[in-house]
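Note that one protein chain of the assembly has been removed; the remaining protein chains are unaltered in position.
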Amino acid sequence: MIFAAMDWHAFFFWMFALLTCGFALAVLFSNNVVHMAFYLILSLGASAGLFFLAGAEFVGAMQLMIYVGGTLVLVIFGVMLTAQSRFVSMETRSGEWVVALGVGGSLLFMLMITAFNVEDWRSPNPRQGEVTVAETQVVSQIGLGFAGVRVDKLDQPDGQLRGGMSGYLLPFVIVSIHLLVVLIGAAYMARTKRRKDVSGGRS
Amino acid sequence: MIEFLEPIHVSHYLLVGAVMFVTGAVCMATKRNVLGILMGVELVLNGANINFIAFGSKYLRSDSLGLDGQLIALFVIVLAAAEAAVALAIALNFYNNHTTIDVDEADDLRG
Partner (left out) sequence: MADFFEHTLHFPVWLAYLVAALIHCVLIIHVVAVGALIFIWMERKISGRIQDRLGPTRVGGAFGWLQTLADGIKLIAKEDITPGDADVMLFKIAPYVSFAASFCAYIALPFSDGWVAQHLNSAVFFVLAVLGLEVFGVILAGYASGSKWSLFGAMREAAQVVSYEVPLGMCVVVPVFVCGTMNLVTIGNMQSGLFTNWLIFNDPFTFAIFWVYFTCAVASVNRAPFDLAEAESELVAGFHTEYSGLRWSFFFMAEYGSMFLVSGLAAILFFGGWNGPFPIAEPLATTLVNVVTLGNAESWGGLSTYLANLMGCVNFLLKGFVGVTVMMWIRWTLPRLRIDQVMTTCLKYCVPLAAVCFLGAMFWQLNGMPTGNDLMGFQRGLQTEGWVETADREATAVTPAGSADLSADGESLVPVAADRSDGDHLSGLAENGGAG
């Protein structure tokens, strides 16, 4: 719907882009852990808005659910671990700032030049107006893609690839098993055990 | 200026992705807090995700990656969640053993 009017696309793009980048920078320059987590969530949420704008609804919703929800757990840990006020803010030494910003700035400069150097990337899509909303409604196609069936690639000339070779079944299974391993591993590592008696003492 | 602002291309999305990536990288380099470093990692992964989505968007490119962009972005999100879980477990373990979350204190293995 938004794409019927290009100026709204540009408006929303810049709005979400500024929010994303602004809060990402706020994460960088804030020292308080909880503030950092808050900015991070806003930044991730705004980038979910960018995903919606690019027509990737499902990924946007997924971003909100898993990424932002996962970061929520980060906040909780932040709160729990920083109950003692000495952890709430940790200053970075100014020398580190100079080096990091120098390296980061030059990296950003390089990436920007690359992004705007490729002719194909900064030329408008000739058939942008023809893209219908139905074309971006791909939830079931994504689901079938994970099951190893690419219904979006039915016009694939190679018969071998059409038979399901181009699907994502194997990566999907690997990721599932990976998640299971991570779940067990994280639970094992984070379980309560007897603490070493550190001389610093604990509150 | 208007030409830069008005029609949005893949390049603009790449720019946002680049800013997030660099911010995350600098965040990882400068923060002394374990959780801060973890947040830097999340920013980096998200910057990569924006690029995947931009290249896969049918609005932005006529010969886009198509569904592959979104599928890979989903894998990145899932792996980021898994990574956050493990990293948090490590942070918690570190806190249990050292009663601090300052990574500068993690120098037990230094010779």
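Every chain is named by a letter (A and B) in the order it is written, and numbering of its residues begins at 1.
As a working rule, a residue touches a chain if its C-beta (ideal position, glycine included) is under 8 Å from a C-beta of that chain, and two chains touch if they have at least 3 such contacts.
Since this is a predicted model, take the numbers as computed values, not measurements.
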| item | value |
| --- | --- |
| Visible chains in contact with the missing one | A |
| Residue in contact with the excluded chain [from A:L111, A:V138 or A:A190] | A:V138 |
| Selected from A:L18, A:A147 or A:V173 as touching the chain missing from the view | A:A147 |
| Which residue of A:F38, A:W121 or A:Y168 touches the chain not shown here | A:F38 |
| Contact with the hidden chain (one of A:M15, A:L64, A:L101 or A:V175) | A:L64 |
| Interface with the unshown chain - residue positions in subunit A | 1-2, 4-5, 7-8, 32, 34-35, 38, 41, 45, 57-58, 60-62, 64-65, 68-69, 72-73, 75-76, 79-80, 132-141, 143-144, 147, 149, 151-152, 154-155 |
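Everything that follows uses one rule, which is that only the chains that are shown with their structure count from here on.
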| item | value |
| --- | --- |
| Intercentroid distance (Cα basis), subunit B paired with subunit A, Å | 6 |
| Subunit A to subunit B touching residues, read off their complex | 3, 6-7, 9-10, 13-14, 17, 20-21, 24-25, 27-28, 33, 36-37, 40, 43-44, 47, 50-51, 54-56, 58-59, 62-63, 66-67, 70-71, 73-74, 77-78, 81-82, 87, 90-92, 96-97, 99-101, 103-105, 107-108, 111-112, 114-116, 118, 120-128, 131, 135-136, 138, 141-142, 145-146, 150, 152-153, 168, 171, 175, 178-179, 182-183, 185-187, 189-190, 193, 195-196, 198, 200-202 |
| For the subunit B and subunit A complex, residues of the former touching the latter | 5-16, 18-27, 29-33, 35-36, 38-40, 42-43, 46, 49-50, 53-54, 56-62, 66-67, 69-71, 73-75, 77-82, 84-86, 88-93, 95-102 |
